[in-house]
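Have a look at this one.
Omission of a single protein chain aside, the complex is shown with its protein chains in their original locations.
Right, chain A next:
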Amino acid sequence: MEGTGKLGWSLIRLWALLVYGFMFLPVAVVVLLSFNASQFGSFPMTGFSFRWFVELANNDAILRAFRTSVTLGLMTAVISTTLGVLASLALVRYKVPGTNMISTFLIAPILVPEVVLAVALLLFLNFLGINKSFTLLLFGHVIFTLPFVILVVQARLVAIKRDVEEAAMSLGASPVQTFFQITLPLMLPAVLAGGLFAFTISFDDITGTLFWKPGGVETVPTQIFAMLRNSISPEINALGTVMILLTVGLPLLGAAIARQLAQKSGP
């Protein structure tokens, strides 16, 4: 009996390893090949080199795309977080008629396939006679990062007792002072996490961006996509490594900061 149990567990462990391998090997290959000295972005490796990172740093198109992505991501994060915090406050703290419906509508962009959302927004703006622009692109990104911010902030806000705010007001703080002195500091970890979510999602996005971006504007993902159409340059591997660092590293960093803050202030 025990023997078969052990064997069963071994098989499960092996299976888990295979799943991890399936998920992460391609990523590992990209990172590995980005240090390949060869001028082809594939195996066999001929030596270790930072050459492609240097070329990347000298590629104007990519640098421009990178700047666009960062600007877009930061603006999306700021706007989404502000709107998300305000919406969560309204939904959790005040009696708004139709709270459930509003909440569902705000979360809906997660459920609708991105392509559908992308086409819909485009058609809608066409209908209004508005041309594609950076503002439109930003608008689109806000629409589908907002639900994530709301989900995170709402969850935290529900856990902040109304008593604490009432106590602050009874001591003489106006509602606005209470928000900045009590509510905001207590939900700060969630606000930061929401902002980071918004930034990474925006930075990563390609589907919506392809539909919405005006001519001549490229973000990092669309730039990679464009480069792939010509040839697989080793630069793309290097760029991939940088992207992985940013999109994995930033949220991890954010989570660590949030945990630190939460530990200091307690529940």
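We adopt the following convention: a contact is a pair of C-beta atoms (placed from the backbone, for glycine too) under 8 Å apart; a residue touches a chain by one contact, two chains touch by 3 or more; residues count from 1.
Basically, contacts and distances are computed from a predicted model.
In the listed set "Cytochrome c", "Spermidine/putrescine import ATP-binding protein PotA", "Heme exporter protein D" or "Succinate dehydrogenase hydrophobic membrane anchor subunit", the entry agreeing with the UniProt name of the missing subunit chain is "Spermidine/putrescine import ATP-binding protein PotA". Summary of contacts with the chain left out: across A:63, A:164 or A:228, the touching residue is A:164.
The residue from A:8, A:21, A:185 or A:249 that touches the chain not shown here is A:185.
Note that of A:39, A:99, A:174 or A:260, the residue touching the chain absent from this view is A:174.
The chain not shown here touches chain A at positions 161, 163-164, 166-175, 177-178, 181-182, 185-186, 264-267.
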